[in-house]
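Note that one protein chain is taken out, while the other chains of the complex remain in position.
Chain IDs A, B and C follow the sequence of writing; residue 1 opens each chain.
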Amino acid sequence: MRIREFKSVVKKYRTVFFDAFGVLKNHKGIIPGIENTFKYLDERGIDYYILTNDASRNPEALSGFYQQNGIHCITPDKIISSGMLAMDFLRSKIKTGAVAYLGTSASSHYIESAGLEAIPVQELQDGQFEDIKCMVFLDDEGFDWNNDINKVINLIRKKNMTVVVANTDINYPVNRNDIAVAIGGIASMVEDIVHKNFIRFGKPDAQMFMFGHERAMKKQPSLKRNEILMVGDTLYTDIIGGNKFGMDTALVLSGNTLPDMADIRIKGSGIIPDYICESVAIDPEESFVNAGNIHVKD
Amino acid sequence: MRIREFKSVVKKYRTVFFDAFGVLKNHKGIIPGIENTFKYLDERGIDYYILTNDASRNPEALSGFYQQNGIHCITPDKIISSGMLAMDFLRSKIKTGAVAYLGTSASSHYIESAGLEAIPVQELQDGQFEDIKCMVFLDDEGFDWNNDINKVINLIRKKNMTVVVANTDINYPVNRNDIAVAIGGIASMVEDIVHKNFIRFGKPDAQMFMFGHERAMKKQPSLKRNEILMVGDTLYTDIIGGNKFGMDTALVLSGNTLPDMADIRIKGSGIIPDYICESVAIDPEESFVNAGNIHVKD
Amino acid sequence: MRIREFKSVVKKYRTVFFDAFGVLKNHKGIIPGIENTFKYLDERGIDYYILTNDASRNPEALSGFYQQNGIHCITPDKIISSGMLAMDFLRSKIKTGAVAYLGTSASSHYIESAGLEAIPVQELQDGQFEDIKCMVFLDDEGFDWNNDINKVINLIRKKNMTVVVANTDINYPVNRNDIAVAIGGIASMVEDIVHKNFIRFGKPDAQMFMFGHERAMKKQPSLKRNEILMVGDTLYTDIIGGNKFGMDTALVLSGNTLPDMADIRIKGSGIIPDYICESVAIDPEESFVNAGNIHVKD
Partner (left out) sequence: MRIREFKSVVKKYRTVFFDAFGVLKNHKGIIPGIENTFKYLDERGIDYYILTNDASRNPEALSGFYQQNGIHCITPDKIISSGMLAMDFLRSKIKTGAVAYLGTSASSHYIESAGLEAIPVQELQDGQFEDIKCMVFLDDEGFDWNNDINKVINLIRKKNMTVVVANTDINYPVNRNDIAVAIGGIASMVEDIVHKNFIRFGKPDAQMFMFGHERAMKKQPSLKRNEILMVGDTLYTDIIGGNKFGMDTALVLSGNTLPDMADIRIKGSGIIPDYICESVAIDPEESFVNAGNIHVKD
């Protein structure tokens, strides 16, 4: 497939959904040139949101990263995290009671904001098992895997309850060379052992895109799915999920899918993006010129 | 769990989604008493839709079955089939060209209504492979499995294309004692062989419920998910899917889940419905009395 | 990895196990030069067997193919087929009664040679279900998929019985460009639908290599596993299975694994052969010279 310039692709859409890691940031921090991208989008009146499989911290904290890096337009309302879907689920389906969780104390935000009591698995006593209404897998950090994974397995075996996984990813990059098990990977191991059916939130599941679409329609009530461009670096989450939801999709080569492997991966997987772009970064000068041109032309 | 009367459960909701097989009909035809159920819902102003994993015929034909059985309120607009999601997908993502399919000629409705040319796999010539933009698995009938499944496998291997499965079910009941492979089962076998990622539509996927919700909001624009009751006979599709989408759920014991196994299945699967009811059928006399009471009370 | 000459590799072993398709033959017939390979092995006193995932016909018929192509040394006792393992199983575990099967009438050899009555599924009457002791998946040909697969599903659901799959492969090549569903693929679809545990025979399972080893020990009673070289074109069956059994393994590039992909496949799969060879074919002149040299040296 032909490589396209992101700027010329994106201008056909009313809204953009960005994946975070591999698209806007990487292990070194913000990808250079992103600030021009958002300037370009703002100038053209194209709305944008970040869709991220992450339940490790709340939208304020997730947006804080961009703020600290000078991308002030990424306010908390621009963040759609898989944790928010879990929170919505808890609010509508659990209603009252205590919820056990694996994750950092920051991640418990998604339980507490649903009006429920969040109990970290490490503090859970045997006698409390009966009081637990739901178990949530939030983050891979903040607990002792040796003890607490086994404790969760026995909790779920003894008390029938709804189990929620707030991030479908099975691993995530920690630096240029290394990856780590994500909470979704731990949850899959537990699910295999207890033979129960967990409820998972996150891309590529349609519910994530639906949540984003609903959020975007608050600003643009008439926004149709095919007026949204989903931009991601991973065929198996961003692109297949975006395609299925009826959005147009752009694969970027700044993350998970390396430039020399893109064609092989697309052919091998049968997951076909509408566009391929090197990156979403926009060269500052270009940005201004084009933005100017566009205003004239339009 | 305690068995509840369907009538007393449903009156708390603004809209009901019914699964079809095992809930409204079975191998003998319409489940007796269903006509009173719809009368009861109409009297109380509760809206209803049928959500069915079926792409074998169009909504008109699917509604025709109810019409012929005297349930005149099930008009085509009350039917939400997984085939309609596939049709929506084709319309927004494929746009032009020819689409190959496995299924009956009736099932090709979902391709043609998307404005595309539908070519049954059995008529596909080797030279045409390049023209095919998409392959759709619609129905298990209407083709020769020995020849046409292998033909599809080689089509997908030779030409990179989007592959759609318009019914996620892997089997379906054909009479009281027997089941048959559904098109979703054939599609899974093909997917394992070609190692590509197909796009699937149907319960328990969120997109099916989202489609139903959007349809229902045309009548009741303020309808929230937790004002909808999803009624089904299968924990693994209707109930887990309904729960995840944020609807309340009722398991009925008139189909797939037998009365004496319901508790074991719920405990074994970890999929917990909000209610269990024997059936959705309502006794006619009761219906009138209650409906009267209700009108007085309300 | 470095490409090695097959002749220099094989001379270190007392026995060779060959995969058939992609190693000794392909869609055009016998791979040229194979006759010299067997001459070379015979001259050096290296024993050889063909290990093949095939239950479509008996060892006599399988050896007949080589005989007709002038490779007279491949007598029936040189053939180890997965069907023979199924036959052994039937003989020791089923003992008496009728066995239903999917496959050609030639494939029923493996049931009848076990002293059991073989009933093709298409001839099976509903009333006979109780008499069936075992169901065997033998071959993808010889039956009507539309009818007989569903019939098998209902047979297995109604009568608890042992189910045997006499060929683990899910697909096989039919010509240079095309593949077809193998009986192992059909069996996997059925297993997913009935939720029962089938017994599978064929590479990469250890039992296949064990059978070969036992056969070879009839000639060389002291033969150790690491004195056998397993030669195959497929990492996922021949090589991983041979490695696990404790044999040395040689990957050839004349079949499934193409020369330019071998390194990527080995790295991607983590399946590491001891050697890589272009092919097992030996150039005739070379063969004689070398064979001579070897006799002198030895």
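In the analysis below, a contact is a pair of C-beta atoms (placed from the backbone, for glycine too) under 8 Å apart; a residue touches a chain by one contact, two chains touch by 3 or more.
From a predicted model like this one, the values you see are computed outputs, not experimental measurements.
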{"item": "Partner chains on view for the chain not depicted", "value": "A, C"}
{"item": "Candidate in contact with the missing chain, chosen from A:Cys73, A:Ala98 or A:Ile153", "value": "A:Ile153"}
{"item": "Chain not shown: contacting residue from C:Ala100, C:Val163, C:Ala250 or C:Ala281", "value": "C:Val163"}
{"item": "Full-complex contact with the absent chain, from C:Tyr66, C:Phe143 or C:Phe198", "value": "C:Phe198"}
{"item": "Hidden partner chain, residues of chain C it touches", "value": "88-89, 92-93, 156, 160-163, 194-199, 205-207, 210, 225-226, 236, 240, 243-246, 266-272"}
{"item": "Positions on chain A where the hidden chain makes contact", "value": "144-146, 149-150, 153-154, 157-158, 170-171, 177-181, 185-186, 188-189, 192-193"}
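In this text, only the chains that are shown with their structure count from here on.
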{"item": "Copy pair chain A, chain B: interface residue numbering same or different (half cut)", "value": "same"}
{"item": "Where chain B and chain C are represented by their mean Cα positions, the distance between them in whole Å", "value": "43"}
{"item": "Centre-to-centre distance between chain B and chain A (centres being mean Cα positions), rounded to whole Å", "value": "29"}
{"item": "Residues of chain B whose C-beta touches two or more other chains", "value": "none"}
